[in-house]
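Below: one structure in structure tokens.
A single protein chain has been omitted; all remaining protein chains appear in their positions.
Moving on, here comes chain A:
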């Protein structure tokens, strides 16, 4: 018995001895944010180091990232600083992998992701005012990366591009007589891409002409895209400029009108709008002409474009001809205006601007990096005018820098203006935002399902019941946030 006990003790001691081995970063106290900022970013570059950069997949596949690191490595060759591809999945788990030394040094992510890491102190607050891009990026974009701790504001990311929903449509699928019948204001822009009332009417017509084709199609279940309709009529996510999770505002103002607009749009679609199907099939369905229009973010332009090129090539065009034709016919434009009344069947409605949920993608620096100053130098380099301009040329992003946006003009400038005007509602940068998605999906799914239910089975029969549904959704979000806290 005594021998057995001794053996057990030896085993226990061995296990605890082993568990003490290895790196100790996981338990290191990262300390106060102010101290970190002042002491870590001393300005003295760490020499002869390799920094791992996690970039966006599209930037890698289109070759932009290679150009960026080549240019950076050439510039910083004298210090022996080399930037390399972190070679990781873009949906990494810095909170779990970082402490053990397996995360990247610099990461490119959306503001909501970065700010969740910021709250867990997995990324460093940055001395952003030292960066070249500081004065060129609007205040609203910087705010997306700011966090208040003990009354002090820290900025944890550097904005690169603004993401917001855009309308994609095929010019060659417009009716031949669109200039006569679908351009009331004779501005050479089809009415159906200018306002939702005409988009609704066109969708009904197109489907009636051919039961296999549709006008506007989008997964309504997608909170990111659907919530913009609520915001346009006075809804919001969190109060106090998206910082107060006690105040949940999806049902505020006349947001129920937005839900009503969605329910009317659902009636012109098929049942794929209930779940995520349209989000994934839109590329090929827009290319083969089944859908006339859909909504997506600017970074998916190349995917829509490639699908359309494939379709034209399958029709017998050469690659060059197919690309030229796709460039001419695939249009990415702003979201149409909404009727103030919320009634898509209203003739000559008073129109209001559409708002949309958006995000700011940018760079952040991991708290676990051993070369913070070299990382900051990389971020500074990657956000300079030349690199952001190159990024736009290669990837078609809408830059957060004002000078680049002005230079490019067109859509980028209009997105920038929307951001400035507040028509792009940036995703909140607090961790509670994680609780809005599931209740939101449930509500929007029911709105979409109602279009395919008989009148007696509909969950939301009128605008008042939609308002009640939105209030219930807010309550569910509130419960989720404060139960899980």
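In this text, a residue touches a chain if its C-beta (ideal position, glycine included) is under 8 Å from a C-beta of that chain, and two chains touch if they have at least 3 such contacts; residues count from 1.
Keep this in mind: contacts and distances are computed from a predicted model.
Per its UniProt record, the hidden chain corresponds to "Sugar ABC transporter permease" from the list "Indolepyruvate oxidoreductase subunit IorA", "Urea carboxylase", "Sugar ABC transporter permease" or "Acyl-CoA dehydrogenase". Among the residues A:310, A:333, A:394 or A:414, only A:310 touches the chain that is left out of the figure. Touching the missing chain, out of A:169, A:200, A:238 or A:283, is residue A:283. Where chain A meets the missing chain, the touching residues are 18-19, 21-23, 57, 60-61, 87-89, 92, 97, 100, 102, 280-281, 283-285, 288, 303, 307, 310, 314.
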